[in-house]
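The complex appears here minus one protein chain, its other protein chains still in place.
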Amino acid sequence: MSDLLLVRDLRVRYPLDGGMASILKRNRRAYVDVVHGVSLNIKRGETLAVVGESGSGKTTLAMALCGLVPLSGGEVYFDGKILATGKDGCLRPDRRRIALMFQDPVGSLSPRMTVRKLLAEPFRIHKGLSDDPDRSALDLLSMVGLGTDFADRYPHQLSGGQARRVGVARALALKPDLLIADEPTAGLDVSVQGEVLNLLADLQQEMGLGIMLITHNLNIVRHVARQMSIMYLGRFLEQGLSELIFSHPRHPYTAALLAANPSPDPDATPQRVKLTGEVPSLLQRPTGCEFHTRCPRVQADCRESFPGRQSDGGDQTWNCFHAIV
Amino acid sequence: MATPALDIRNLSVSYQTDRGELRALRNINLQIPAGRIIGIVGESGCGKSTLISAIIRLLAPNARISEGEILFRGDDLLGLDPKAMRALRGNEISVVFQDPMTSLNPVLTIGRQMLDVQHREKHPKAKKRARAIKMLERVGIPDPAEQLNRYPHHLSGGMRQRVAIAMALMTDPGLLIADEPTTALDATLEAQIIYRLQQLQRDFGCAILFISHHLGVIAELCDEVVVMYAGEVVESGTTRDVFLKPQHPYTRKLLDCDPARIKQATRKLPVIDGSLPDLLELPGGCVFRPRCDRCIETCAIERPELKGDRHRVACHVAGL
Partner (left out) sequence: MSVQRGVIAEIFGRLRKDSLGMTGLVIVVVILLASIFAPVLTPHDPLEVDVYNRLVSPSWQHWLGTDQLGRDVLSRVLFGGRIALKVALVAISVSMAVGLLLGMMAGFGPKWLDRLLVICFDTLRSFPTIMFALAIVALTGPSLNTVIGVIIITSIPVYGRIVRTQTQALRENDFILAERAMGASTARILRDHILPNIAAPLLILASMDVPAVVGMEAGLSFLGLGVTPPTPSWGNILSDGYSYLRNSPWPIIAGGIPLILVTLGFTFFGESLRDILDPKLRGKDGKG
């Protein structure tokens, strides 16, 4: 089956104002590499989880794929065809076929529009897909399990979970082929997280949707994503089948992330992989393998160059000189 | 038995709104023994913010404490005058919030704020600075002396939260209230902060009231846990008892929903059907009844009381 989305060596670089860069004495560079060479692929009906901490660049990756920030390198193929970039350097995807769900459920809805208007809007922007946008708006509400009484509410009158569902409805209004969901469970209570994820899974099955799920919550990845990629400072460090990665992580960072999850079992002793410090600032990118500053398995060659991709022939690849065996 | 650090007895708080009386907390009973860490597990709408505001006595103007006592080391906080309460706040009782920028002033340097926190001490400035540096070291801030000159926005979220914790513990409080301090942080940062909190608690010996909806964090950090739902305490006990042998239907369902607990990868994640009751118009009987799958007739008529010895439950069908 051909790929729905194929990304090759995507790069996003933000320029820094001259003034700023000179104030930060330690760094002479005039730009920041937020996405530093990302390659991935997603097939129809499949879910890929992009996992990373804050500062890893995952949100920027999502925005670049949707044409909201300019690329500084790489190619993106959608359904076999390469996506063109505009004069501003941003991709020009077919906006009916790629949809984006934002992290802040309430903040991503225009505050002075009712839910009805918000759900009818996609049909007004892309004419011809519905004869009666208001009617379609109500259909969307029931698709996500919200009653018609929600149609006249404003975003600030919705709870986190309800706003989330409106976000899903809006994203899927035009029946896209690919959905990019940025932290769909962030800020939601545990008892409500399942609702959103189940809804997405159901709709995925119905519509044959490909999903790129961005999250830092490893707990849900195991259940909803067949494939996953671990991102650090703009690059993928490990990629492959979730099952394999969870049972046998190869990259020390992956192992640390998995072990960092506090377990809800009071008897479990934390097997803390000693992960010190924080994600380094993008302005002071470490040399070689960027993870070496925090890696428990670091050795001399890690500081020299970034490791190439390795695999053992199965559906798992990693970039590490001293991977876990 | 030593006086508990905090003893909340039968506390009820309501808000007067345009649409009527909103009963945010009802008959809350909660004890924090000195030097122990108690966790509150609750989802949005359970009343934890109101509870914290009630303890530090900074409730909204339209709030009313209809009954109950809040005893801090034996003294009823509700009987104190504003001056006495101010003396306790930030001194004997400290709070750390979810957003560190609630505690940190964006226009003052970290150093200035850490010195200000010590305003009640009569030490010379140099000594206060030294104490501040030591405290920053203990929460794991690198180059503490240099950080004193920086502003909050120079620090990352994780660092800011650590500074907030450092400030809260500087006065050696008897009680530290932590309101979802790690919810906004990544798992790795969360783990580090939990680790530091454990260490600090051992060293300082303060009691901690830790509120979170991350079940894993509560399980790891807290000795005892209280489960709250829609303004009531539904279950409480040691973390082992509550997490391994949950008695209340809500606790059970909540634990079932946690994806971390589900060993087998599944496509359909469990949820709790229904939604929170309207606190303006509470149904009679048990507050969880509309969403409970184990209720009996009594549940609709009589409100269950918190019963039990060490492991307490407010449920008519628990133990049946």
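In this document, chain identifiers A and B correspond to the written order of the chains, with residue numbering beginning at 1 in each.
FYI, a contact is a pair of C-beta atoms (placed from the backbone, for glycine too) under 8 Å apart; a residue touches a chain by one contact, two chains touch by 3 or more.
Computed from a prediction, not measured in an experiment: that's the story for all the values here.
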item	value
Candidate in contact with the missing chain, chosen from A:V50, A:L71 or A:A99	A:A99
Options A:L10, A:V51, A:L83 or A:L109, residue touching the unrepresented chain	A:L109
Residue in contact with the excluded chain [from B:A2, B:A60, B:V107 or B:A126]	B:A60
Absent chain, residues of chain A that touch it	63, 66-68, 95-96, 99-100, 102-104, 107-114, 121-122, 125-126, 156, 170
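Simple rule for what comes next: only the chains that are shown with their structure count from here on.
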item	value
Touching residues on chain A, where the partner in the complex is chain B	53-55, 159-160, 189-195, 197-198, 201, 216-220, 222-224, 242-243, 256-257, 260-267, 270, 272, 275, 277-279
Residue ranges of chain B in contact with chain A within the complex	43-44, 142, 156-159, 186-192, 194-195, 213-221, 239-240, 243-244, 253-255, 257-262, 265-272
